[in-house]
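Partial complex: the chains shown occupy the same locations as in the complete assembly.
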Amino acid sequence: MIEPVVLFFLMGIVAGALRSELRLPGAVYEFVIILLLLAIGLKGGVELARQELTVVLPQMLAVVAMGAFLSLAAFPVLRGLGRLSRADAASVAAHYGSVSVGTYAVAVSYYTNRGIPFEEHMPLLLALLEIPAIVVGIVLARGFSLGIRVKSVAREVLLSKGIVLLLGGLLIGWIAGEDGIRSITPLFFDLFKGVLALFLLEMGLITAAQLGSLRKHGVFLILFGIAMPLFSALVGTALGLWLGLSVGGTAMLGTLAASASYIAVPAAMRISVPEANPTLSLAASLGVTFPFNVIVGIPIYHGLAANAHLLWGGA
Amino acid sequence: MKRHNRKLLTVVTEAAVESILIKEMESLGALGYTITSARGKGRRGARHAEWMPNSNIRVEIVCDAFTAEAIIKHLHEHYYAHYAMIVLCADVEELRPDSD
């Protein structure tokens, strides 16, 4: 059965495709994102407090390498098969090496609904994964002669709303612990799925707006938008297995790898690689990959992780 | 009250560049600016969302003709080719207390 929250996403796509005037006000959409990011961060922080640094540190390093690798792997395909300009290829590659918090949130909903446990410090890896792909993307577009703007881009990404809320939430959850955050549970955790439903409704409306530009850019983007996450999920799954994550954790890492950014990376690329066409990357990441992941990808990555654990997994 | 003849530059462009654009305007001599959030449409299609990658800002800069030229030149060289942007220039009287 389809995740109930995903029905809100479909409702958004249909309403958008019919050109309904429905829209979350900008302030409400931001509010919804703030609640989701803080909730994800807080939950992760509480769990992080239970982990050994010696376990987490290697995961952090591995995941940064994975983000860089995925961007580097996507670039030649985009240049060669997709015949994109250098800037466009670099920008799209950066989107796919990075991650989508929205996809992660849907996956959280999927796994908790099914009672499948996963390493809950995942949000730390999520926050980390935003960065390397952006750096690789800029270098791919510009070479190593990084101009003045690049410094401020690095600052802006690190201090962007998304990262600050995730890391801030992590820290607070880590310091306050489960008891400490109990009193704010009703807002951040009890409402989580309802807020996620609103988020997905708006994402559906935004996605529908991308479908037009998708038509213009042809079949390659659609194929790439499906094939790339499948490939990335394989990489993520393999890495999860190698890092000794649980089935749930492995599936989560596969999902993170498969997800493509549509908030942090577009903003960073717009400023640091202005000649890249932003509608191209958004059409792929929002118009194809996000719906693919949310509707059919997450169960696929779950199956992938389960099978991988059966075949190669430890006890 | 003194009247000064000034140029009023009005720039409508992508919200994504706000903070960088402002810094550059100031380094080119602008002593102030006023920004409102806007939506619109132009050669680069509709920019109707309040959603960041698709939203506009409308920036007004009151300055002397010399600074206006510098800013126009800068926008031409660094923004026009790649960003959704329209730049308008008009004559305007600024009213300042006599002491200024």
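Which chain is which? They are A and B, in the order written, and residues in each are numbered from 1.
Keep in mind that, in the parts below, contacts are C-beta pairs under 8 Å (C-beta built on N, C-alpha and C of every residue); 3 or more make two chains touch, one makes a residue touch a chain.
Small disclaimer: the values here were computed from a predicted structure and weren't measured.
Enquirer: Give me the full-complex composition, label by label, with copy numbers.
Expert: Stoichiometry for the full complex in this file: A x3, B x3.
Basically, only the chains that are shown with their structure count from here on.
Enquirer: Rounded to the nearest whole Å, what is the centre-to-centre distance of chain A and chain B, using the mean of the C-alpha atoms as each centre?
Expert: 34
Enquirer: Considering the complex alone, what residue numbers of chain A touch chain B?
Expert: Residues 23, 25-27, 29, 149, 152, 156, 206, 209, 263, 266-267, 270-271, 274-275, 278, 282 of chain A touch chain B in their complex.
Enquirer: Hey, which residues of chain B end up touching chain A in the complex?
Expert: 14, 16-17, 19-20, 49-55, 79, 81-83
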